[in-house]
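Since the structure comes first, as structure tokens, the remarks are kept for the end.
One protein chain omitted, others in place.
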Amino acid sequence: MIATLMFYLLGAVALGATGMAIIQRNPVYAVIYLVKSIFALALIFYLLGAPLVAALQVIVYAGAIMVLFLFVIMMLEVTPTSAVEVTAPGWVQWAPVLFLALTLVALTLILIGLDPLASEGVPRWHASPRDFGYSLFKEYALAVKIISFQLSFAAVGAFHVGMTERKRAQLEDVS
Amino acid sequence: MDILLTLILLLPLAGGVINACFGKRLPRPVPVFIACGAVIGSFLAAVGSFSLAAGDGYRLVLFTWLKSGNFQADVGLLFDPLAAIMTLMVTGVASLIHLYAVGYMEDDSDQVRFFALLNLFVFAMLTIVLADNLLLLFLGWEGVGFCSYGLIGFWYRKSENAAAGRKAFIVTRIGDLFFAVALLWLFALFGTISIEGINAQVAGLDMTTITLLSLLLLVGACGKSAQLPLMSWLPDAMAGPTPVSALIHAATMVTAGVYLLCRMFPLISLSPTAMAAIALVGIATALYAATCALAQNEIKRVLAYSTMSQVGYMFLAVGLGSVSAAMFHLITHAFFKALLFMAAGCVINLAGHENDIRRMGGMRRRSPLVFWLFIAGILCLAGAPLTSGFFSKDLILATAFAHGDLFHQGLYGLGVVTALLTSFYCFRLAYLVFGGDYRGDELPHEPNGLMLWPLWPLALLGLGGGLLNLPHLFGGDSWLSGWLGREQDILHLTITSEYLLIGTALAVFALGWLLAALRYRRYVHRPGSVTAEFLLNGWRADELFDLLLVRPFKKIGRFCSQGVEIGLIEGVLSGTVRGCNDLGTRLRGLGAGKVNLYLHGLVWGFVVIVGWFLLRALI
Partner (left out) sequence: MIVPMEHLLILATLLFVLGLGCVMVRRNLIMILIGVEIMINSVGLVLVGASAFWQQVDGQIMVLILMAITAAEVAIGLALVVYLHQQKKSIDVGIFDEMRG
């Protein structure tokens, strides 16, 4: 029951954070709000019996992909589409953030403290990391290989596209 | 005999066509010879065939023009006494006027066009006179309208002349419309448009139909004869050359209306209302025109109003039921009015191409010959005793008197007043033009011999024309009435009444002369009074017509052209064009490389497809 309640709360947090993300003028703020939404989703994943996926969501999604976004935003020095802030953010900016943040923290603590997965009599299905790993590398081994290829394509592609003119010219001279 | 009759019509037509087609290429005197020869030939043919017309007349069908169902219109000639006398008058006067015109137009460069039109005009007039069915008459009717338009506006390079021609054409057209309606109605009633046929069957109609038909014919006649309310074109028509005024506005076209009414007399005489209407129109016009003539300052305009007035007398005669009185006055008027117009042309030349009588005077000294010829015409017009004008006018007034009832006595009184005014303006004209000393400063332009010789026969005919219909009191036997088969027109009044009438006529003539002499013998320059201005402008009839008819018509035209045409039609079309353009521009925006747009397209397309499938699943 608690799990059900938590699911709804987390869902609300995720929706709220996403909503805030999409209306931000400054892309950095949008990314931060999105990270909050990802955290909420990670907790939902855990509630749905996918602890490893939850962890991976935080590590890969929030930790790598969103950080990459931030890198690029800051590299491009993208100005927000409205005037730059002239005043420090007031409580109008902080309130929703605070609310969402506190809710998340509270829910996480509750989750850690109560461990709802063990509180009901009926054994809940969940995929332990061991089951996950077995399935991944036994049945989906080919997929893993292909994914690794793809990641290398991506790296090469990103390297190539992201070259500056100077480096491109240098390359031409070499070949 | 048939050939002679056909030649009456064909010669002027041939002359006109040859001149129109080839005249420019012929050497200088030839077109003139052709034109004059054609009309003189026509006159001789008329003289030759005159005897055919006695009694019931002679019918000749040339060929069938139209035939459809039971509608048949032939080109046929009805040469009855009425037509015969009219033909003689038209061709005779036209010949003299052609000769005059040769002299008048000798310096003009456009002679060929002039004589071609003149010949065609005579042809059209003869068609009116000789036609045996109403459709052919209508053809001639329209023909004279067109030729008069061409002749009045002959010197078209001055826009007033062209405008006068247009005005004549348009105003007479209005009358023609009524005539056409009457024609169609008659065909619907009787199944035939032959004049004899219609006149034979009129007895069976009811009174309202007859009255309405007669009134329609009256309006049609008013148009061509410049009677109220379709009279405003005649004074302006003086913009044409003098021979044109002499021919069209003295002898022929303006009398066509009277002639039509005489032709259809069996029809119109059946309705007392219509007859009264015709008489009223006639006397009203006569009085109106006489008052206007008092104040005119151009010599030809005086004569124009005078024509209007005398044609009013002819209408009055028809309305009184006396065809022979109308025809008698028609013929005598043709003589002396043509004479007056042609003499006026000579006077204008003598005064150095000056039209205004205030700047004339002393013309007697410049050319006594022209003076006496003009005076001959004036005497006839004013009704001097024993001139033709005296007899014809007196016959009309006597007919009015003889009817006896109050209405006709009133008409008689008005006729006497008009005669007084006629005499007055005649002598006013004479004194101002010929009396005293010359007031202008132009040199005379001697009139050509050819301009003077045709005036002699007309003067003689004018002075002696009374013999045509001499009443019994003077020892005559009213030949014209007998010839036309209208013995009922011969009046039988008591001797006292006859002398009373003659005395009144003489008194009126003398009084008019006296008053004119008193006022105009010594010219005193009087500034125009308000009355004079009013009369000068024809009782401001032109302005009235402009207000009532022309301006609303122009407004409608403007509405149709700007409101409907530009606003509505072009608006719709331009609006459609603009709409298509806008649509195209907007659609073009879809093809611009806007990523936003493509994303939107993607999503909306997806929504549509999924929605479609969902709906299909649900319903």
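Per-chain residue numbering starts at 1, and chain names A and B are given in the order in which the chains are listed.
Note that in this section a contact is a pair of C-beta atoms (placed from the backbone, for glycine too) under 8 Å apart; a residue touches a chain by one contact, two chains touch by 3 or more.
If you're wondering where the values come from, they're calculated on a predicted model, not measured in any experiment.
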Margin query: By the contact criterion defined above, which parts of chain A meet the unshown chain? Give residue numbers in ascending order.
Written below: 3-4, 7-8, 11, 14-15, 18-19, 21-22, 27, 30-31, 34, 37-38, 41, 44-45, 47-50, 52-53, 56-57, 60-61, 64-65, 68-69, 72-73, 75-76, 78, 81, 124-125, 127, 131-132, 135-136, 139-140, 143, 147, 150-151, 153-155, 157-162, 164-165
Note to self: Counting contacts across the full complex, list the positions on chain B that touch the omitted chain.
What the structure shows: 591-596, 599-600, 603
